[in-house]
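Reading through the structure tokens given below for one structure.
As you look at this complex, bear in mind that one protein chain is not there, while each of the others sits in place.
Think of it as A and B in the order they're written, each chain with its own count starting at 1.
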Amino acid sequence: MSSLRVTTIRSEEVKKLLRLERFPHIWCPGCGIGTVVKCYAEAVLKSGIPEEKHVVISGIGCAARAPGYLKLDGLHVLHGRPIPVAVGLKSVKPDLEVTVISGDGDILTIGGNHFIHAIRRNDDINVILINNFIYGMTGGQYGATTPLGAITTTSPYGFIEGSFNVPYLAAALGANFVARWTPLHTKELVDAILKMFKVDGFAIVEIVSPCLIYGEMNNLPPLEMLKLLRERVVIDHEADLSKIDIDLRDPKKPIVVGNFVNRVKPSYQTRYMEIIKKARGGK
Amino acid sequence: MTKANPSIIIVPVKDRIPFNLKKVLKPVGKPIVQVEWCKGCGFCIEFCPIGVLEFSDSVNTWGYQYPRVKAGMEDSCVNCGMCERVCPELAIHVVEESSQSYKVEWIG
Partner (left out) sequence: MAERISLLEAVEKKEALLEPGVYFMQGNIASAEAALIAGCRFYAGYPITPSNEIAEHMSRRLPQVGGVFIQFEDEIASIMALIGAAYGGVKSMTATSGPGFSLMQEGIGCAFMIEAPIVIVDVQRGGPSTGLPTLVGQGDIMQAKWGSHGDYEIVAYLPSSVQEMFDLTIEAFNAAWEYRVPVIVLTDQRVGQMIEKIEVPPYEEIKIVVRRKPEVPPEEYLPFDSRYLVPPMAAAGEGYRFHVTCLTHDDRGYPTTSHNISRKLVSRLVAKIRENEKVIGRYESYLADDAELIIIAYGITSRAARRAVKEARREGLKVGLFRPITAWPFPYWGLKEHVDRGAELLVVEINMGQIVRVIREYYNNITKIHFMPWAPGEVPRPSDILLKIKEVYPR
């Protein structure tokens, strides 16, 4: 069980890590991404790592707009490619704490190949994957996490493909740290991000934050969506990952969240330090 | 404590007044809305445990209806910070006001 601290950083303090001149931000009314950015900023303030050492990298999409609102070194690069940029940066500057904040389409669909290989190599990066089950920025097309049967702009008769069970996928590939939370679980989310900073290796938190566009097309107005999350979420850190896939529309299917996996395995960057020693003849 | 007015403690007549009634104070907070940042999602209103907030009658320059404290409930906010926690826009935060003492209402 994570230790839930009573003393928590209030939003007035968090604001000093945000680019306030750009507020109000572009996310839709009620979108969970704003909350996630707040939680990440809070985790940075609590992490004990100097703020200058935190770097955020993102691709393209709604979630990927997050670095633009954070007063940290940020790179907003091509669609699907934040993970290799993060790996390159971390490999040359291992003292930095590199976090990728991006969406399900960006990281898992077009960026799927980089996702699986970064986990396989166990690159020492943190990934905050904000799963809104759709391609929100481009107008509501389906992606790799859209549930079966969903109505989207490119599946007007219903979605007929399968969708990823993100924690199951990440754990099977061998990620060191895998967790899933929602924007309602602000305390647990901050704790999970703090844990991610400490992991030497690949760490990912998936955040279940359904898109309001998606909800509109599937008869789920924003407040209903939030209440749905509140009612159907079950915290189970020991869950059987093969069974925790998500179907938002089935009222009997719980949404299982928790800190699922916490393995210890040296990262690529740590192992490479050994290679440098070996190459220099043991010096 | 009632949802309607948390500064009142309901005590049945045959019980006694709590020993620490004078020492324990009710925290009081004041929600402050940054009107131009609000997008009218209603999460703060939904998640306030006391029910202190409601939609106001006006909209900001973007056209969103923003919340306000309900009339008569200015002292009811207990500074829990739930609205602040759940707002995705950082448009509402609570400032601490001076705590108040609880009042006793006898019943029975």
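We take it that a residue touches a chain if its C-beta (ideal position, glycine included) is under 8 Å from a C-beta of that chain, and two chains touch if they have at least 3 such contacts.
Just so you know, these numbers come straight off a predicted model, no measurement behind them.
*Asks:* Can you list the shown chains that the absent chain is in touch with?
*Replies:* When the entire complex is considered, the left-out chain reaches A.
*Asks:* Have a look at A:45, A:77, A:173 or A:194 and name the one touching the chain we're not showing.
*Replies:* Final answer for the missing-chain contact: A:77.
*Asks:* Please pick, from A:14, A:33, A:85 or A:130, the residue that touches the omitted chain in the full complex.
*Replies:* Missing-chain contact among the listed residues: A:85.
*Asks:* Per the definition of touch given earlier, which of A:96, A:150, A:190 or A:256 contacts the omitted chain?
*Replies:* Touching the chain that is not displayed is residue A:96.
*Asks:* Please give every residue of chain A in contact with the chain that is not shown.
*Replies:* These residues of chain A touch the chain that is not shown: 19, 22, 51-53, 55, 57, 67-68, 71-78, 81, 83-93, 95-96, 113-114, 117, 121, 268-269, 272, 275-276, 278-281.
Here, only the chains that are shown with their structure count from here on.
*Asks:* Measure off the straight-line distance from the CA centroid of chain A to the CA centroid of chain B, and report it in whole Å.
*Replies:* One centre to the other, that is 33 Å.
*Asks:* Which residues, counting only chain B, touch chain A once they are in their complex?
*Replies:* So the residues of chain B touching chain A come out as 36-43, 46, 62, 64, 81, 84-91, 93.
*Asks:* Enumerate the contact residues on chain A facing chain B in the complex.
*Replies:* 8, 10-12, 14-15, 18, 23-25, 27-35, 38, 183-184, 186, 222-223, 226-227
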